[in-house]
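Can you read through this structure? Questions will come right after.
Removed: one protein chain of the complex. Kept in place: all other protein chains.
To keep things simple, chains are lettered A and B as they appear, and every chain counts its residues starting from 1.
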Amino acid sequence: MSEHIASKKTYIVVWASLMCLTAATAGASYLELGHFNIVLALLIATCKATLVALIFMGVKYISQKMTWVVIVAGLFWLFILISLSMTDYISRSWR
Amino acid sequence: MSDSSPTLAAHQPGLQHHFATMEQQTDASVMGMWVFLVTEIMFFGGMFVGYMIYRYMYYGPWLEGSQHMDFWWGTINTAVLLCSSLTMALGVRASQLGQRRMLVTFLLITILFGLGFLGIKSIEYHGHWVDGQFPGANFRFSGPNPAQVELFFSFYWAMTGFHALHVLIGIGLVTYVVYRSWKGAYGPDYHNPVENVGLYWHFVDIVWIYLYPLLYLISHKHLSG
Partner (left out) sequence: MTTAAVPMRERENYLNQEYGIKSWLLTTDHKRIALLYLLSITFFFFIGGFFALLIRLELLTPAGDLVQADTYNKLFTMHGQVMVFFFLIPAVPAVLGNFLIPIMIGAKDLAFPRVNLLSWYIFILGSALMLYTILNGGVDTGWTFYTPLSTEFLTTNVVAAAMAIFVVGFSSILTGLNFIVTIHRLRAPGMTWSRLPLFVWANYATSIIFVLGTPVLAISLALVGLERMFHLGIFDPRLGGDPLLFQHLFWFYSHPAVYVMILPGMGVVSEIVACFSHKRLFGYRFMALALIAIAVLGFLVWAHHMFVAGISLYAALIFSFFSYMVAIPSAIKVFNWTATLYKGSISYTTPMLYAFGFIGLFTMGGMTGLFVAALGVDVHVTDTYFIIAHFHYIMVGGMVMAYLGGMHFWWPKISGRMYPEGWGKLAALLIFIGFNLTFFPQFILGYMGMPRRYWQYSPEFQVLNVLSTAGASILAVGYLLPMVYFLWSMRYGKIADDNPWGAAGLEWMTTSPPTTPNFDEIPTVTWEAYNYDQLTEVPVERQ
């Protein structure tokens, strides 16, 4: 079997970046950005989640294309659930 | 099993009879795990969509509710989980390299981090419970919109509760894998269960990565009160 084994250094660098991003998101919550607070927080969270998925979970090294399809399908269906529910809540007051 | 060819079976003890090659078995197992994680995305997704809708409807009370989260414990817990993910990743790496002692050590550290996370979470839970921040008859809140703040706390308890349950299950799974690795079940050729438990653990980490800003960091006014 030929599977990719990432180096120890890679993992530690990723871990360090995750810690920095955590500090960044905690710090950013002290800023007063109005609606952009949540945008920034979710942006940082998504960066962190992507790092964990790509390196720790090894998505970057996986040879199967199918894994990508599975992940994208999951996220797309979550998007369906959120967006179509929100159409109702956002437009309820339009009359 | 009479149908598996004896030569293959002798060389690859982990190979089940209905797979032709080890590679096919590993591929299937990895794919199965990812499909399972997708079901988990949808499971938590149901709560996240509820959170979004109410946050959209009741932004003020939710801001109010999030002021009562313990910012420092939440941040420390995020760090704890990230550390546990690192040790988990290193554990999986050790299993790929066939380093049994390293594997067991890293997984044991992962378990410790997991227990640490749950410990901190229970300190927080205890605090909320004592302060009357558990929804229901004993809920106490003196500020404006107490009802919607109670709604926020309902989400807090449900989302972190289900997450903590997943951490607990994760600890159970890691413990099982530690036991099996100690027995020498995994090596460079066969360590798929370690990888799958790792995937699960990292997924639970990712859920927390989102819960942390959504619940603890809605906009921060700690210093101003």
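Just so it is clear, contacts are C-beta pairs under 8 Å (C-beta built on N, C-alpha and C of every residue); 3 or more make two chains touch, one makes a residue touch a chain.
What you are looking at is a predicted structure, and each value in this text was computed from that prediction instead of being measured.
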Displayed partners of the chain not shown (whole complex): A, B
Specify the residue from the set B:G14, B:G116 or B:P135 that touches the hidden chain. B:P135
Sites on chain A contacted by the missing partner chain, in the whole complex: 66, 73-74, 77, 80-81, 84-85, 87-92, 94-95
Determine and list the chain B residues touching the chain excluded from the picture. 1-3, 16-20, 24, 27-29, 31-32, 35-36, 38-40, 42-47, 49-50, 53-54, 57-58, 61, 134-137, 147-148, 150-151, 154-155, 157-158, 162
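Everything that follows uses one rule, which is that only the chains that are shown with their structure count from here on.
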Euclidean distance of C-alpha centroids - chain A vs chain B, Å: 15
In the complex, the residues of chain A that touch chain B are 1, 3, 5-6, 8, 11-12, 14-15, 18-19, 22, 25-26, 28-30, 32, 37-38, 41-42, 44-45, 48-49, 52-53, 55-58, 62, 64, 66-67, 70-71, 73-75, 77-78, 81-82, 85-86, 89-90
Quick check on the complex: what are the chain B residues that touch chain A? 22-23, 26-27, 30-31, 34-35, 37-38, 41-42, 45-46, 48-49, 52-53, 56-57, 71, 75, 78-79, 82-83, 85-86, 88-90, 93, 96-97, 189, 195, 198-199, 202-203, 205-206, 209-210, 212-214, 216-220, 222-223
